[in-house]
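All protein chains of the complex are present and in place, except for one that has been dropped.
Note that the chains take the letters A, B and C in the order they are written out, and that residue 1 is the start of every chain.
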Amino acid sequence: MDKSTRDALQNAKFEDTYIHTDGMPWTPFSDGIEIKVLRTSQESGTWTTLFRCAKGSSFARHEHLGAGEYLMLSGKMEVRGGVEKGGITAYPGDYGYEPNGMIHDSTCFPESSVFYFTNYGPIRFMDDEDKTIFVLDWKAVAKIGADSAASARAAE
Amino acid sequence: MDKSTRDALQNAKFEDTYIHTDGMPWTPFSDGIEIKVLRTSQESGTWTTLFRCAKGSSFARHEHLGAGEYLMLSGKMEVRGGVEKGGITAYPGDYGYEPNGMIHDSTCFPESSVFYFTNYGPIRFMDDEDKTIFVLDWKAVAKIGADSAASARAAE
Amino acid sequence: MDKSTRDALQNAKFEDTYIHTDGMPWTPFSDGIEIKVLRTSQESGTWTTLFRCAKGSSFARHEHLGAGEYLMLSGKMEVRGGVEKGGITAYPGDYGYEPNGMIHDSTCFPESSVFYFTNYGPIRFMDDEDKTIFVLDWKAVAKIGADSAASARAAE
Partner (left out) sequence: MDKSTRDALQNAKFEDTYIHTDGMPWTPFSDGIEIKVLRTSQESGTWTTLFRCAKGSSFARHEHLGAGEYLMLSGKMEVRGGVEKGGITAYPGDYGYEPNGMIHDSTCFPESSVFYFTNYGPIRFMDDEDKTIFVLDWKAVAKIGADSAASARAAE
């Protein structure tokens, strides 16, 4: 068997993912924040997305039950209060890895921003006493993605 | 204990990663291809990088011993022969996930390209008979990153 | 450099874990259930334990936010109602993998049982309306292990 045939047989066992993200609609996620769901993994609980955050928007208080990894594409993001309060202020081209277990009281966007984001597990949104409000896991993210795709098809 | 103090104590247990990638030098990886090493994980074997590939460059034949996940930032990438041969041709903004086990005979760059890339384990470079030439694991990627940082410091 | 020296230098970079589990005390986990904490991973959120469950004990209603993998060592475990209700009844020597996302209304032990267990992420305990009661993550498991070790030292 020649190399090309051999490789094709091997690769046919696996399903790749390829997304032209410019063709996807932005879907509402939370107040002022939209999402494009690129991948969710049932097995590992990992999910990868694009987030677009309006000027002045923010993610509510949460705890990472899986590490977060991001690449800023545009705008400005203040993590854990931003650099002035001991946290991080991320600009386009900046990369970050927030370890599993981190608590983010508020992640703010002083400018309209887009970033690419992978989370390696769930995120637990919680109140000021650390009580659970909502657990955002791969199932919840996958549902947002599926609902968005269904709406896009219905609109065609 | 107030919320801010409590959160600060919790977060102090973990070390985050934050990189202003524009300030990092591009380091030679292979013929026509340069790399910026953003993160390597000893525990999981995962590594995250930026690659800059000159027009006409390509990655040599390899097998993924861990899935690859990418976001194209500029240029054009032909995976598994490109779309004309049943593979993928990726443009800026495109996202892909190549499963663990995939074989890439050649990944080509018909234009100068930059992409963000995470690999969830080693990559095995191999000859046309699938014999191992070199296993690129987190240790090898970390060494490239450490050598690059040492060179940059020496040049200051 | 000879092989032994080379290997020793390589291995010295990493810290292994080795536990003579017979020498560890059983620590209370929940009503009728005791635990030995063998490993918790901050990075991945994975944790590995031994559980000893008294006859008639059970784990409360929970959802897996990470897969569970086990090897039964003694006794009898009824997962998802046991085999008579479409679930699983596990005996010594039996192996199981419960995928991420599974809900276990009750996991019961009709006999005194010991099993080895790895969970690849958190477990969310919840009420009958699926509201979160408690999220058992690597931090909570690590605290049980640390408290148990401190008690054992104090008792010496």
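The definition used in the following text is that a residue touches a chain if its C-beta (ideal position, glycine included) is under 8 Å from a C-beta of that chain, and two chains touch if they have at least 3 such contacts.
The shown structure was predicted, so the numbers you read here are calculated from the model rather than taken from an experiment.
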Could you please point out the subunit B residues that touch the chain left off the display? 42-45, 65-67, 99-101, 120-122, 124, 132, 135, 137-139
Residues of subunit A touching the missing chain are 13-14, 41-44
Hey, which subunit C residues sit against the chain that's not shown? 3-4, 6-8, 10-11, 13-22, 38-39, 48, 69, 71, 80, 86, 88, 90-91, 93-103, 105, 116, 118, 128, 130
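One rule holds for everything that comes next: only the chains that are shown with their structure count from here on.
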Taking each chain's centre as the average of its Cα atoms, which chain lies closest to the overall Cα centroid? A
In whole angstrom, the CA-centroid distance of subunit A from subunit C equals 29
Give, as an integer number of Å, the spacing between the C-alpha centres of subunit C and subunit B. 34
So, what's the distance in Å between the C-alpha centres of subunit B and subunit A? 19
Spell out, as numbers or ranges, the residues of subunit A touching 2 or more other chains. 99-101
